[in-house]
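Below is a structure I'd like to ask you about.
What you see is the complex with one protein chain gone and the rest in place.
Read from first to last, the chains carry the letters A and B; within each, the first residue is number 1.
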Amino acid sequence: MHNRGAVAGAVVLLLVVIMAILAPVFFPASPWDMVGAPLQPPGSPDLLLGSDMLGRNIASGIAYGARVSLVIGLVSALVAVVIGVTVGALAGYFGGMVDDALMRITEFFQTIPGFVLLIVLVALFSPSVVSIVVAIGLVSWTPIARIVRGEFMSLRTREFVQAAILMGESNLRIILRQILPNALSPVIVSGSLLVGTSILLESALSFLGLGDPNMMSWGYMIGAARTVIRLAWWMSVFPGLAIVLTVLALNLVGDGLNEALSPRMSRKVQA
Amino acid sequence: MSKPLLSIEGLTVDLPASADRPHALEGMDLVIGQREVVCLVGESGSGKSVTAQAVLGLLPPGRLTVSGGAIHYGGRDLLKLSPLELRRLRGARISMIFQEPMAALNPVVTVGHQIAEAIRAHEPMGKAALHDRIEKLLAMVGLPDPPLLRKAYPHNLSGGQRQRVMIAMALSLSPDLLIADEPTTALDVTTQMQILQLLKQIQQQREMGILFITHDFGVVTEIADRVAVLRQGHKVEEGTTREVLTAPQHPYTKALIAAVPRLTTTQRAGIPADAPTVLGTKGLVKTYGLSGNFLRRSRQVRAVDGVSISIRRGETLGIVGESGSGKSTLARLIVRLYKPDAGAIDFQGVDLATLGRADLRPYRRRVQMVFQDPFGSLNPRWTVGDIIASGPVIQGVSKQKALSRAAELLELVGLERTALPRFPHEFSGGQRQRIGIARALAVEPELLVADEPVSALDVSVQAQVLKLLDDIRHRLSLAMLLITHDLRVAAQVCDRIAVMHRGKVVEYGSTVDLFTRPQHAYTQQLIGSIPGRDWLEAEAGPPAARPAVSGSKPTART
Partner (left out) sequence: MTGVLARVAFVSRRLVKAIVVIFAIIVLNFFLVRMTPGDPALVIAGEAGAADQKFMDDLRHEFGLDQPLWKQLAVYLGHVAQGDLGFSYRQRLPVTQLIADRLPQTLLLTGTAMAIALALGIAFGTMAAMYAGRMADTMITVLALLVFATPSFWLGLMAILLFSVKLDWLPLFGMATVDSGLHGLALAADIGRHLILPAVTLGLFFVAIYARLTRAAMLEVRELDFVRTARAKGLGERRVVVRHILRNALLPVVSYAGLQAGYLVGGAVLIETVFAWPGIGRLAYEAVVGRDYTVLLGVLIITSIMVIAFNALTDIVYVLVDPRIGSTG
């Protein structure tokens, strides 16, 4: 692999994953527990990144927060991909009325401001990992559906699909075996970018106080820091950096995948 | 040769390091005299377009770079001009037209504006005078209603009309040299002939030189004074058109000329009169609705309008027509990729036209298709073996058996067994077409429908694939339906031909009759438009009177 950005992204991502897994090893105490004096600046004894106004360890919060971010980011992206691929594949393959109906639904979801709907959903159904994951999936599947629909529409007119029809292959087999493998690379790429977007959405929810109340998360930490920004800059700076680094790493990996999966064979020179 | 207008000396153009050869063009010499039409002939990748682009300094920057040689024009070396000096020449002294007339015009700017731009870039001019000049130019290239057309957008025009606009634009400042890069390749034959005649006429009126790039020796005979043949970046032959055609020196030139489909309708074995009919259609109709909106009623277009044909065992029936004639729709109706709106498809007593998806399944394998696009017709994610075996596997044949049969089929179509585990992208266009043929044959069809099977291939490969199809039809006594836009192709392999025009069969008969005694005016026009017909017939024997190409006057589409 010769894409330096993607390699750097993969390394950072790996570190974040390790941090999430080993959080209880580094910080045996719960991130919610008071472990020192409140509002200690970074570098204080045992408080590498300082403490918040309740004396909680910022470093520990960041380590445990990685778990929420990764799990929610991954699972909600998966939810969105499953919905998007299903809707897009059916609309693109069958066309006509099926396409019309599914596209009206897609447009509907595209029109509603996703983040506002997300807030409404999570607030009404009370915040929990499950409600957050489902809600994020529900507001972010539309781009996938459009991509997959486009791929299916163009692929289904390809002659190899016509040949399969002439061989008597069933619709399901044609969708799954002939077309889907050819439509997968853009899905993988946008799916990987969706993980980053989902992490951002989760952090925004927690920032507004709509995170899972049982789990420490980066967004929650920034939200808590807002009112004391004059007193303790470290409370908001470090969790924010954690988000930026993680999402940046994911996006770099996504871009790398994009390059790897769509090899624009060194432009054919028309002679 | 007249006084030189442009002379290219030792031109070498480098390809990027990733390419399969170092140079796009190597040591190219070419002289174009004043009032002379020089054709540059070659297959794809020969470097002919690169030559054209190098003259005007239009090579894609960073990908193709000139590394040697000179291009003399008007006492100066074009390769040494500053960008500004070069720009002053472009469009004014040397202008250019391209292959795809749709893509070559800016879609969001009116035709008039685009021509105006070309003029204004070199010659400041008042609005009224400019409009007047544009309308005169549009009239000169034979476009109707210039004042209206000036305000039209490219998408309002047909392909031929767009190419006329391109020509008007290229001629707007009376250049000495016109570079035409495959200007008729994307057009139908009758339109192609009209554009060729227009170019020839204007060239003589204006005493221009033309550098004409083409892959088709037929076109060469229509327009060229001299010919240069390019192969993989090297000029292999040059001479007057007559010399090159009658006495080609280089083997490659000979092969190219030999590959041009002859008009001679080869004497065929003849089908026994009692050969059973494999498939017959009766009054087949397919209509497409052009979606309208609530202000404009949706229009209905009859793509196929009451077509009745029949194909017997061992016979090849050609369906010939230009784009939009409905020939491809007819093919897809017969194999039942589309459902006809009316009419019957009698397949040995069963009417395929009315069968539903499930009822159709047992008949699927008996009617198979070979497709046009060698890149689109094979699933890029499947191995060649899986592609060919897929049909029999669906029929219930074991995978192992299907694969060993696939290996035999590969040999039948002239490929190695070792191709089985490889993927389509490892093969050339012609080889892929062979794989597509093997796939169709794998289910042992009785009727093979070939939809433009050679139109995407280089001429030399075309002949081989056609021959293969003909051999297979003969050996397996298949019935074959050959869809093509090229009468020359049909002449080679078809026993009978149906000519389609606007959804209808306008003439239907034996190939020999059709060529020697065309009845319908449209058939006569089609035959008259075959590029290089005079030459081909002179080669073949007694010439027939050439019907004039009148060509229906183009009208603006709205």
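We adopt the following convention: a contact is a pair of C-beta atoms (placed from the backbone, for glycine too) under 8 Å apart; a residue touches a chain by one contact, two chains touch by 3 or more.
Remember, it's a predicted structure, so these values are computed and weren't measured experimentally.
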item	value
Shown chains that the omitted chain touches within the full complex	A, B
From A:35, A:78 or A:117, residue that would touch the chain that is not displayed	A:117
Per the touch definition above, residue among A:194, A:225 or A:257 touching the missing chain	A:225
Subunit A, residues in touch with the chain not shown (by the definition above)	107-108, 110-121, 123-126, 196, 200, 203-204, 207-210, 219, 222, 225-226, 229-230, 233, 236-237, 239-240, 243-245, 247-248, 250-252, 255
Interface with the unshown chain - residue positions in subunit B	56, 58, 60, 83, 87-92, 95-96, 98, 100, 103-110, 114, 117-118, 121-122, 153, 155-156, 166, 169, 290-296, 298, 558
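To be clear about the criterion, only the chains that are shown with their structure count from here on.
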item	value
Cα-centroid distance, subunit A relative to subunit B, in whole angstrom	48
Footprint of subunit A on subunit B - complex, ascending	15-16, 18-19, 24-25, 44-50, 63-64, 233, 332, 335, 337, 361, 364-365, 367-369, 371-373, 376-381, 387, 390-391, 394-395, 436, 439-440, 443
Of all residues in subunit A, those that touch subunit B in their complex	158-160, 162-169, 178, 181-182, 266-267, 269-271
